[in-house]
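Right, I'll just put the structure down here and ask away after.
One protein chain omitted, others in place.
Right, subunit A next:
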Amino acid sequence: MMASSYNAKDEDGHITVTGPGGGTLRSKKPENTAFKQQRLPAWQPILTAGTVLPAFFIIGLIFIPIGIGLYVTSNNIKEFEVDYTGVDMSSPCFNCSQNFSWNSTTPCTCTIPFFLEQPYESNVFMYYGLSNFYQNHRRYVKSRDDSQLNGDMTSLKEPSKECEPYAYHDNKPIAPCGAIANSMFNDTLELFYNDPNGTKVQIPLTNIGIAWWTDKHVKFKNPGVGEANQNLTTAFQGTTKPLNWRRPVYELDAAANNDGFINEDFIVWMRTAALPTFRKLYRIIKSPSNGMMPTMPRGNYTLEVVYITTMSKNLRQNLFNQLNPDYPVRSFEGRKRMILSTISWMGGKNPFLGIAYITVGSVCFFLGVVLLIIHHKCGNRNNSADISN
């Protein structure tokens, strides 16, 4: 407790005992560096009228043009939407969604005619939209196995626990496992152009390029790729299809580069939506190569929705109230839509951003004016004149 106060005392000229470590002669004087003396050179900004008010005007002047640009661009984007849920009696799909017998093996098709007022140029994008569909529910979101989807053989045979209760069926691992995969959207949408001369021309739909490149080439991989003498069927041997699916995962598409886990419809579905109302890219209508004709000229079109029985008999019986044979959304008041849209440099139609930018810009400009007035009327301009203690 008393430390080395020995050498501190030197009264009366007595030679005092030298304490341990008394030999160190280094001065304890702190170094004179800007850092240690807290004198680091610094920029000291102050909120003054001279800096704040111009900032507001500048924000206003930048935001308003951006907003107008966004708004105009968004308005120029053509978008057409058809709800084909079939809730109303009048809806062409009502019959299909209500009366389709589940033990029938023939698909039910409903035909919805629509009219495009304007021609759609360049690539046209076809989306399916679902609403009130909680793809972002925590238990739903985590019900997948990314290792399995990345082609990991162990995970293929032993899906992660997260996939429960869609991990095993009849003691066989499900591939792809989990609730997301199980609930994959499977209505088939087809578009026909009703030529004014009466012929019904099917519009070619591309399903390549609808998923992100990274998803298709990095995140999703089929198991056993690169192994000799291995086709998808053998790779998936020992696994079973998800309960709701009609076909196993290796029969999703005829094309080898779009089959199995790397099927783009599947990948698109697996990228879970952030909000309960969402749209996902279904197909692309490529613009004709000659470029002279609009991709979809003004005129009459028909949307044909082909419902496919997705559920097994057992499950259907369990869910006594779930009698919908189509992709079932009506039980939870979901809606299904088909959307056709063109795009611009800023993506799809999005009036929100434009309006928001215009609003914020105007508010900032207005605030600038108000603050200017306040500052001139009652601001304290001679700030430091009256410093008193």
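Miscellaneous remarks
Everything below uses one rule, namely that a contact is a pair of C-beta atoms (placed from the backbone, for glycine too) under 8 Å apart; a residue touches a chain by one contact, two chains touch by 3 or more; residues count from 1.
FYI, contacts and distances are computed from a predicted model.
Of "Origin recognition complex subunit 5", "Proteasome subunit beta", "Phospholipid-transporting ATPase" or "Transcription initiation factor TFIID subunit 13", only "Phospholipid-transporting ATPase" is the UniProt protein name of the chain excluded from the display. Checked against the hidden chain, the listed residues A:137, A:172, A:200 or A:298 yield one contact partner: A:137. Touch with the hidden chain on the side of subunit A covers residues 1-6, 8-9, 12-14, 16-17, 20, 27-32, 36-38, 40-49, 52, 55-56, 59, 63, 66, 70, 123, 125, 127, 132-141, 143, 145-147, 149-150, 152, 160-161, 165, 179, 182-183, 209-215, 218-219, 268, 271-281, 284, 319, 322, 328, 331-333, 341, 343, 345-350, 352-353, 356-357, 360, 364, 367, 371, 374-375, 378-380, 383-384, 386-389.
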